[in-house]
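Have a look at this one before I ask anything.
One protein chain omitted, others in place.
The block that comes next holds chain A.
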Amino acid sequence: MKKMAKIKTWFISKKLKQKIRYLFAFIIVAYFLIFALIYEFVIKDSLQENISKSNYNTLISIGNGLTGEFQNIGTMGRLIMSSQEVIDYLKSDQGADSVSAYNAVTSIYYTATSFDNISSIYVFKDNGEYIKISNGITTVYKGVMEDPDWYGPVEKKSGANLVMVDGNGAFSQASGESVLSFVRVFNDIQTQKPIGKLVINCSLNMLRDTWREMAGDGKKFAYFHKKDQLLCGDAEFEEMELNVADSGDNPRNMRSGAGSFTYYYAIPGTPLAVAEHEQIRYTEYISTQILVIAMLIVLVTAASFFTISWFINRFITRPVESLVGSMEEVKSGWLKRVSMKLPDDEIGRLKNSYNDMLVEINSLIEELLEKEKTMQKAELEALQEQIKPHFLYNTLDTIAYLALENPREEVYDSIETLGNFYRKFLSKGSREISLRDEVEIVRDYLKLQKLRYEDIFEDEYDIQESLLDMKIPKLILQPLVENSLYHGIRPKGEKCLIRISAYEKDDEILIKVYDTGIGMAQSRIDAFMKGDSKSYGLRKTIERIRCYYGREDVYEIRSQEGYYCEVTIKIPSGGEAETYVQSHDHR
């Protein structure tokens, strides 16, 4: 199970292309395995059966041939027994070298010439005399024939042939080869009384002739006498231990394996059995038709695999790969749309959705960039436009005058204020600042302005204690105060009040700059809200606050022309800026 899981993870981890390849390889292997199994268990069996059947038929036809030969021998016997000359010889008392003997031999000889494979023919009188014809030299051991064990079974046959090998030891050929002896009692044709014995010895070629036409092609034959005595055939049959205890009338498969088959057939009506050994290569037995079909199937399958593989590669893998390639460019920076041509299928639609998504993302990014740009521009402008070196230069001149004119204490105080103001004002370049520090900036700023413009205003502060450590975007208060001073108080020409207050109300933090300057006419307020106004610094500040908090409603202006003006900055409680701005800060 663990292994299976391992294989599964391995397979899943592969690329689509590889997956398909592995899958195809697996299918092809499975295909061949099934083919092999079919061959092994179905085709081979039926092949074996076929081979066996054909071999049985061969053996039966060989058996039939032999039975035919045996009948021929029987016929020959009857011909000899019906020969008057032979009967005369048997009935006469004359010896083997008599005329009647000579006549009998001649008659036998004539009969014999029309049969093949006759080695020798003997006709015995009961007294042991005999006549013979012989092809080659044959020795007779008459002593053997006098044994009742020998002649008993012959007489029992009462006229039928008893087949023996070498006449059970009564005959031997000079050539050393065994002969097949057909021994029978010689009955007088008229009286049907035994008058002698007839022995026809056949050469083993008679047996060989029966398989001559079948042999070859890896087929070998052999004859056994009394089931297990090898008569003729190849030596390899000698080594065979044939289990022939049960010998039916049908041929039997004795042994098969490793492409070799051995069949055995006890030929009915004879003491002989024929055996066949065949060495087979199965391939030879698979018909070309089957082979062609099999090859075709393999080819068609392979072709299908290639087609499917090509199709998958062409319409799925490659488009997906190039799509992935295109998509990976996104990592390297700009979100480029995929412009390659894809068919209008699922993958094409995937591309389209991806592109749509990119367009969406791009516009979002652009929006963010635009926002960020506006923000940065506003900040930069705030720095460049609002507190501006000229403030420093002017203040330096003021302090220079103080140094020439006034007690040293005052000069020191001014320089300290100026230093403090600029340190907080620059605040290490960070974007956020605590309300405490921002108020401090304003305080110092107004202190320095008082030095410059003398006694034209009073400043008051009313800041809710708990808000002092709240972070706010830097320099949102100072521009408002500057605006009050230059556009509200100085044009009035009278002593005015600036009051800065901050407090929390209804989930909002309100930071107010109130002055008793000339105020603004409603028409000017409206113009400012619409965006066309000369209050450049104020508007930029509002823009910055909007960007920072990501909301539109961040300020309010209330005024009575000639009497007062109050600008209120409204920021969400908790002061949560938009996340992107904050994350930006941590760079």
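Keep in mind that, in the parts below, contacts are C-beta pairs under 8 Å (C-beta built on N, C-alpha and C of every residue); 3 or more make two chains touch, one makes a residue touch a chain; residues count from 1.
Keep this in mind: contacts and distances are computed from a predicted model.
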The complex's invisible chain, by UniProt name, from "Stage 0 sporulation protein A homolog", "Ni Fe-hydrogenase III large subunit-like protein", "Tripartite tricarboxylate transporter TctB family protein" or "Spermidine/putrescine import ATP-binding protein PotA": "Stage 0 sporulation protein A homolog"
Touching the absent chain when the full complex is considered, from A:Leu402, A:Leu418, A:Ile476 or A:Ile545: A:Leu402
Selected residue (touches chain absent from view) among A:Ser134, A:Ser309, A:Gln376 or A:Asn394: A:Asn394
Which residue of A:Asp217, A:Glu454 or A:Asp506 touches the chain not shown here: A:Glu454
Footprint left on chain A by the chain that the document does not show: 389-391, 393-394, 396-398, 400-402, 404-405, 451-454, 486, 490-494, 518, 562
